[in-house]
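What follows is a structure written as structure tokens; I'll ask about it next.
As you look at this complex, bear in mind that one protein chain is not there, while each of the others sits in place.
Let's look at subunit A:
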Amino acid sequence: MFVQDLRNDFYRQLVGKRILIVVNYDIDAICASRILQALFKYDHMLYTVVPIMGVTGLKRAYEEHQGDVKYVVLVNCGGCVDIVELLQPADEVTFFICDSHRPLDVCNIYSDRQVCILGDASLEENIPAFETIFYDSEGEDEDEDESSDPEQQHDDSGAGESDQEDQAPRSRKLSRLERHEQRILKQRARRQWESERDRIMFEYTQFSYYGRSAALMVFELAWKLSKDNMDLLWWAIVGITEQLLLGKIESGAYTLELEEIQSHVSRLTNKTNDQNTMSASKITFENDLHLVLYRHWPVTESMRYSRYSSCQLKLWTLRGEKRLHELLLEMGLPLVHARQTYGAMDLVLRKEFFSMVERLAEKYDIADIVYGTFTLSYGYRSRYAAADYVYALLAIMESVKKHKTPEDCFLEASDALSRQHKQLLSAGIDQAKLLHAAVFRQVQSSLEARQVHSAGSFFYYVLQEEHAFFSYPYALGLLARFLLRGHVATSRARQAPDLPLIASCPLNASEGMCLLVGIVPVREDSPRNFFGKAFEQAAQKSGVALLQDFFEPAVVQLRQSDLTRFLDSLTVLLA
């Protein structure tokens, strides 16, 4: 059931109890869990935070930690699977789900008391009505029993009860006929109802998309409790920026949320008496550029490694480089300065950089490079855009090594959010730079070698060996998006912008598993992804063992040897 009044129905229930928080492995969830932890710390509540990666992780975490816990909060996980059936919890355990994945599982929506979904029911789309999915089958069973009894008695005719039978055979016969007819009618109606239900469910679960950011929802809870401050607001901003940058929500939805966030920002900035303390964090709203980490890099590199500018200007070709130089020339930015780190550029140039890019954006076809976002500044040196935080956290999260487990990465990313651990954030930014440079190089070599193949209704791209960066879902997603855009920009096919892309990369050579990611076509504005269902059906048809473990349905794992068979069946399916 949906819980709208977060303060009374959610928070007040949890005060003073022992809580288990299960967090999914993505940035929005990390931000939401940090805000939640801060709230719990204010009230001295006992809690355990468990990071998980997929459905099996969720099961294992619940089994390990379920002793004594009556309240479980699931952050960005578990909304799309039937929790009660999956985890088989005891009756008193209550689950609170704060998930931005959609569509939500209907069993969770219509559960009576065990599963509570935080959010507004009216904002959700297309939830099937209760009657259309759950059949009240009690009346049916009674008729079945009655109709089978006379048959049984009729079969026992030789047992000496023939008097009773003889007395009312006619009425029973008639009614038996009637009952037979009625039964047939009912069965037909039932079958019709079932097919209708299947159709509704298919439509409902066909596309997977994202709803409101979890971090923003938890921040609103903090606001209603009057325990919000700049740090929590910044974490909420990072959460929703992640949704925009990783292509989970459309820019329209993002712009709508911006207004609300701006009101929070102005309220919190004016709450402090003193505007001049340098150590306090200040959040400012401004129009910024879609250039990756441009405050921490030379301008040329930032332009080259950002997906949007790179693909519009085709910066992996020589001609593209020339256009870049032209652009810089018109901006009045000397090449010497453009090649140095942004912070080392001349002050005048730095101040004019944004306005000049804005002015020339139309001419060089990079009009969408400007978007509204927030910047955090504290102290004398630190000034970070929300996007910087997102990329840094992404790089930290995917920096799994031999001695560094995913849990360590999760905790490190969680620590990097706080202002005390600035060196973690800087390390993350350096990692992110490496990641983006690697993505660009990979895209460049793939496009030149024409490794993006068309399979009729979609493109596919297969990496042959495991890569330090791309064996992880988010990095592979970044690469795939860049690649698709780049391919569309260079290809002359008319329908290139309408075709989606499937990218695959081996996970580890020993087990022979590989990771598969599906990306929506370039021309589609909305990020509704049908790959979840498509992968499932293709796997069924071709008999391939697919591991749809992640909570993002468009990311799956399968065996390297099954890859070609799977792609073939997918081609047939989508043709």
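Quick notes on this one:
Quick note on the criterion: a contact is a pair of C-beta atoms (placed from the backbone, for glycine too) under 8 Å apart; a residue touches a chain by one contact, two chains touch by 3 or more; residues count from 1.
We take it that contacts and distances are computed from a predicted model.
The chain that is not shown carries the UniProt protein name "Probable DNA replication complex GINS protein PSF2", picked from "Protein FMC1 homolog", "Probable DNA replication complex GINS protein PSF2", "Alpha/Beta hydrolase protein" or "Las1-like family protein".
Within the whole complex, the absent chain has one touching residue among A:5, A:43 or A:524, and that is A:43.
Across the entire complex, the residue among A:280, A:360, A:507 or A:574 in touch with the chain not shown is A:280.
Between the chain not shown and the residues A:271, A:450 or A:523, the one that touches is A:271. For the chain missing from the display, the contacting residue among A:227, A:421 or A:528 is A:227, taking the whole complex into account. Although one chain is not shown, part of subunit A still touches it, namely residues 42-44, 226-227, 229, 271-274, 276-280.
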